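Take a look at the following structure, please.
Excluded from the complex is one protein chain; the other protein chains are retained at their positions.
Per-chain residue numbering starts at 1, and chain names A and B are given in the order in which the chains are listed.
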Amino acid sequence: MSNTDLNVNRKSGWQRINIFKVNSIAPSLVIVFILMCAIFGGINPQFLSFVNFKTIISGLSVYGMMAVGLSFVVLTGNFDVSVGSVVGICSIVMAMMFNIEGVKIPIAVIILAGIALGAFVGAINGFLITVVGINSVITTLGTLAILRGVALLLANKPALINDKFYVSLGRGFIAKTIPYSFVYLIVIFVIAYLLLRFTKFGRNVYQVGSNSNAARLAGIPVKRTQFLTFVVAGITCGISAFLMTSQAAFAQGEFGTGFEFTILTIVVLGGISLAGGRGTLIGVAAGLLIINSIANGLTMIDVPVFWREAFNGIILIAAILIDSIRVRRRELLKA
Amino acid sequence: MDGKVLEKKKTSFRLTDTLILLIALIALVLIFSLIRREFFSYDNISTMLKNMVITGVLALGLTPLMIARGLDISFGASISFSGVLMAYLYNLGIGLPYCLIVGVAAAVLVGFLNGLLIEKFDLIPIILTLGMMSILSALALVMSEGRSLSMLTDQLYYFATRTFLKIPISLFVLIIFIIVFWFILTFTKTGRTIYIIGANPKVATLSGIKVQKVRILLYTFMGLVTGIASIVMVAMTGVGNPLAGAKMALPVLSAVVLGGISLAGGAGSVWGTVIGVLIVSVIFNGLSVLNVPSYFIQVFQGLALILIVSLYEVRNQRAARR
Partner (left out) sequence: MNDENSNNYLLEMKNITKNFPGVRALNDVSFYLKKGEILGLLGENGAGKSTLIKILSGDYSLEKGEIYIDGQSQVFLSPHESISAGIRVIYQELNSFDSLTVAENIFADNIIQNKLGIVSWKKMNQKSKEILRNLGSQIDPAEYVENLSVGGKQIVEIAKAIRRKAKILVMDEPTSALTERDVEHLYEIIRKLKSDGVSIIYISHRIEEIFEITDRVVVLRDSKKVGEKKTSDTNRSELVHMIVGRDLSEQYKRREIQKGNVVFEVKNLSYLDRLKDISFSVKEGEIVAFFGLLGSGTHTLFSVLFGDKKKTVGDVFIEGKKVDIEHPFTAKAFRLGYIPYDRKEEGIALGLNVKQNITSTNLENIGKGFMLDRNTENLHANSWFKKLNIKAPGIDTPSKSLSGGNQQKVVVAKWLEKDSKIFLMSEPTRGIDIGSKAEIYEIAEGLCSQGAAVLMVSGELPEILSVSDRVIVMKDGKVVKEFITKDTSQEELMHFATA
């Protein structure tokens, strides 16, 4: 008893209500979410309807998967702004594989090829950042441009996908209520959560982000870990591309444009600190739910589309302000 | 052995750095001219230089900011927003000078806000300005309802089309900017302060320099530059286009980084930036003269950025190992 008192700083009130006990802002996000539901629901009760709930749930998956991948990258203290372009190139390539004349490639091969392409692109990013040593923002800004350019070169008009089964993979429902896409998302979230929490690689991700110097001294493969996070981000982009193309039944070069922004907002809002090493996928899930519900809610209360975009920017800035204030508080506590 | 010998050595080393870029520039010009005679024609060169004005002005604005370890990528959206704002006001029947003043003031305010938030809350510049970018481009779309608003005036048309001694007038804006920035960075106390901050912000603070204040000023100044670039944009296109600046970030950043300014701050010069801008413009123009699809130009730009930064990085690592 006495020793615990001796070695642990007294917790302030807000830490005590930390129900997830992960030093995260998940509890605050839950409160934000409830408030938000109350406001939107108050203005338009339809917002709280089951139909709308289904709409929100269906819309989560593409962003959600990418947010999972980006979380890995940000946890090690890097950025990846190329995720939108990766989705673009993967989508196009997958759609094109459906349209090769005289050849019918099995769907599984196409999906795997798309995911493999995402992983490959992620590996290139990872190579440039960890081996060559270029800043991750500059690198991924470059690949953002390159991949988007290639995607547009490959498809100057939409490439259609005429495969009912493939399309049903994206559009189908279980028992007419739960969309397949939501199931995929849950599966990915669970896998990623387990990966981060219960594998050596996952723990290395946190260690590298928490204190890369200490990680190096402890003999943890810092560069390899960082490299792999970019591959993970690429893989989730590939899966998102599969989902997007199967839901849309076509692909075009513009697919995924500007996604990096929304994804980054979800991740930061979810409490993955830009300084690295801090935050969990539970927070990211909450961030995802909030961002999607806001987008949906703003539509429900008839806010014009461009205003909604402005709102996204405001949320991102609010999220990084909160992140910065939390960092400062910790430093003051340390002093 | 006295200081002068060392001084000379240092400047000659710097020259070789710029020299390499200069040789690259000349080589590019030669290659494009050999492939297509038109490339070196008066018409093409003057078009290229005219198109260079906006990139150049923005790259110059970024130069001192990045030397002092700041960064802004919201300028593209800010150009769109200011342009739309000017055209919107003009279409309401407000006098041209007032429109321009308000447009520039809006950009200045944006720059100031960027600086204030980044410095006071110690934010990562690229993320904050990314957020600002999204807000501004959305606001531009809101105000214009997604359309381009026309803003054709005699004065702006004159500015955009007339030449003086066969040199496009708008190019003089860029030349004036180059001289002003070169002058500030090389000969003034402000310039020196910027380099001191870039060399080590903590040392600068403890030498009694108000680092936050200077940086906020530089962000605000970047806003002013953006506002002026926005006027040039409206003059050249005759419209306030909500997407006018959407794709500016990459070429401008490429030009600056190409010119030798690193994200780590402290180093760089106006001449480096100028050559960087020239190289980016020559690539852009050369490829379009060769009728390469614009998507491919985008690919090429991304490749150039990564390649050049890799080269700098590899060289730095070698130097560090020595």
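Quick note on the criterion: a residue touches a chain if its C-beta (ideal position, glycine included) is under 8 Å from a C-beta of that chain, and two chains touch if they have at least 3 such contacts.
Bear in mind the structure is a predicted one, so any value in this text is a computation, not a measurement.
Novice: Which of B:P64, B:G266 or B:G286 sits in contact with the chain that's absent?
Specialist: Going through B:P64, B:G266 or B:G286 one by one, B:G266 is the residue touching the chain not shown.
Novice: Hey, which of B:S41, B:T161, B:T188 or B:N316 is the one touching the hidden chain?
Specialist: B:T188
Novice: For the chain left off this view, which of A:Q207, A:Q252 or A:T265 is in contact with it?
Specialist: Result: among the candidates, A:Q207 touches the missing chain.
Novice: Check each of A:V131, A:I174 or A:A218 against the chain that is not shown and name the one that touches it.
Specialist: A:A218
Novice: For review purposes, identify every residue of subunit A that touches the missing chain, sorted by number.
Specialist: Touching the chain left out of view, subunit A contributes residues 1-4, 6-9, 11, 23, 197-200, 202-203, 206-207, 209-211, 213-215, 217-220, 277-278, 330, 333-335.
Novice: Suppose we count only contacts with the excluded chain; which residues of subunit B make the list?
Specialist: Its contact residues with the unshown chain are 1-7, 10, 187-193, 195-196, 198-200, 202-210, 266-267.
Heads up, the rule we're going with is that only the chains that are shown with their structure count from here on.
Novice: Within their complex, state which residues of subunit A touch subunit B.
Specialist: 79, 128, 132-135, 137-139, 141-150, 152-153, 253, 261, 264, 268, 274, 304, 306-314, 316-317, 320-321, 324-325, 327-328
Novice: Once bound in the complex, which stretches of subunit B touch subunit A?
Specialist: Within the complex, subunit B contacts subunit A at residues 117, 121-124, 126-128, 130-139, 141-142, 146, 249-250, 253, 257, 263, 293, 295-303, 305-306, 309-310, 313-314, 317.
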